[in-house]
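With one protein chain removed, the remaining protein chains of the complex are shown where they sit.
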Amino acid sequence: MESVGSIIIYVILALALVVFSIMAVTTRKILRAATYLLFTLFAAAGIYFQLDYEFLGAVQIAVYAGGIVVLFVFSILLTSKPGDNSEALSSKSRLTGLIAALAMLLVTGAALLSRCELFAARPEMQNPDMHLLGSVLMGTGEGQYLLPFEAVSVLLLACIIGGVVIARRR
Amino acid sequence: MEITAVFYLLPALIMFCAGVYGFITRRNMIAILISLELMLNAVDVFFVVFNRYLHPGQLEGMFFTLFAIAIAAAETALAIAIIINIFRATKNVDVRGLNEMKF
Partner (left out) sequence: MDATLPLLILVIPLAMFLLLGLFGNKMSHPLAGTLGTLGMGTTLVLAYTVAFTYFFSGDPMFIAENGDRLQHVVFDQTWLAFTQNLVIKLGFLLDPISAMMLVVITTISFMVHLYSMGYMRDHHGVYEHGFQRFYAFLSLFSFSMLGLVVATNIFQMYIFWELVGASSYLLIGFYYTKPSAVSASKKAFIVTRFADLGFLIGILVLSFYTQTFNFVEFTSAPVSGLADTYQVSIATSEGIRNIFATAAAPTFMGASVLTWALVLVFMGGMGKSAMMPLHIWLPDAMEGPTPVSALIHAATMVVAGVYLVARLFPLYLMETAALDIITVVGAVTAFYAAMVACAQIDIKRVLAFSTISQIAFMMVSLGVARPDFHEGLGYMASMFHLFTHAMFKALLFLGAGALIHAVGSNDYTAMHGLRKHMPVTHWTFLIGCLAIAGIIPFSGFFSKDEILSSCLGNSTFVYIWMSAVAALTAFYMFRLYYLIFWWKEHETPAGHHAPHDQPWTMTLPLVILAAVSCVAGFIPFGNFVSWNGEPYDFMAHFDWSVAAVSLAVAVLAIALATVMYRKENQLPAKFKNAMPALWRWCHHRFYWDELYMFITHKIIFGLVCKPIAWFDRHIIDGSMDAMAAVTNKASEEIKPLQSGQIQFYVWIYLVGALLLGGITAICLL
């Protein structure tokens, strides 16, 4: 049985997630879309907090909200003038999008609702502390992630070089 | 009242579907990228929720999300570099205008 406070927080987070994500894809001002994305990402971070993954929530806010959204905002400001509206969607393209999205929703939703184990109560869990996370991330044993960690570091390096090479002025 | 896994999963699913909708309908490349981020994030939420509810003692879902965030950051940086480059060449971020090489 959850406390009323956590239910209220859940409702706020879920509503924010749904409403802002829908608004992010329907607004005609691109800068607003980026802002709604930011809110959506905050809501997702909130869900991570509520599910006891504080570290993950912090990473979500730091990397996504702090890094990626700032990148978005910069590129938007570089590529469009303030006050630009994207043209209104034709009903045909809206329809195709809706069909795809709703079909997706229906099929996947039906699949989710048909699984009864998803209706079980939340089990108890020890909050993973930084010591544990650090040892898992740096370990080489089973269920430990040093190799992906190093791979990601190489990926990020390649990404930095690639970004510089692609975007620099020739 | 219990907040079961479905309560988290359904909003995440709606978020994903919103991403699909945006990806298909939007013409601005940056908007498409935003829709892509939405879908990625929805999947992140799925990972975390499944991890928390179905395998509480383990950390696989969480670490998948962690790496997904890192990779999403890399992917976004590259994609934006490409978009800016295209914009510089064509003064245009509308995907419909980018078919000179096609026909």
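Worth a mention:
Labels A and B are assigned to the chains in the order they are written; within every chain, residues are numbered from 1.
Here is the rule we go by: a residue touches a chain if its C-beta (ideal position, glycine included) is under 8 Å from a C-beta of that chain, and two chains touch if they have at least 3 such contacts.
Keep in mind that this is a model prediction, so the values were computed, not measured.
Here is the thing to keep in mind: the chain we left out touches A, B in the whole complex.
Between the chain not shown and the residues A:Ala111, A:Met138 or A:Val164, the one that touches is A:Ala111. Note that of B:Val20, B:Leu59, B:Ile80 or B:Val93, the residue touching the chain absent from this view is B:Val20.
Checked against the hidden chain, the listed residues A:Thr26, A:Gln50, A:Thr96 or A:Gln144 yield one contact partner: A:Thr96.
Along chain B, the points of touch with the absent chain fall at residues 20, 23-25, 32, 95-96, 98-99, 101-103.
Listed here are the chain A residues that touch the chain not shown: 96-97, 99-100, 103-104, 107, 110-111.
The rule we apply is simple: only the chains that are shown with their structure count from here on.
Chain centres here are Cα averages; for chain A and chain B they lie 7 Å apart.
The part of chain A that touches chain B in the complex is made up of residues 1-2, 6-7, 10, 14, 17-18, 21-22, 24-26, 30, 33-34, 37, 40-41, 44, 47-48, 51-53, 56, 59-60, 63-64, 67-68, 71-72, 74-76, 78-80, 86-87, 89, 93-94, 96-98, 100-102, 104-105, 108-109, 112-113, 117-126, 128, 132-133, 136-137, 143, 145, 148, 152, 155-156, 158-160, 162-164, 166-167, 169.
The part of chain B that touches chain A in the complex is made up of residues 1-22, 24-28, 30-31, 33-35, 37-38, 41-42, 44-45, 48-49, 52-54, 56-60, 62-63, 65-67, 69-78, 80-85, 87-88, 93.
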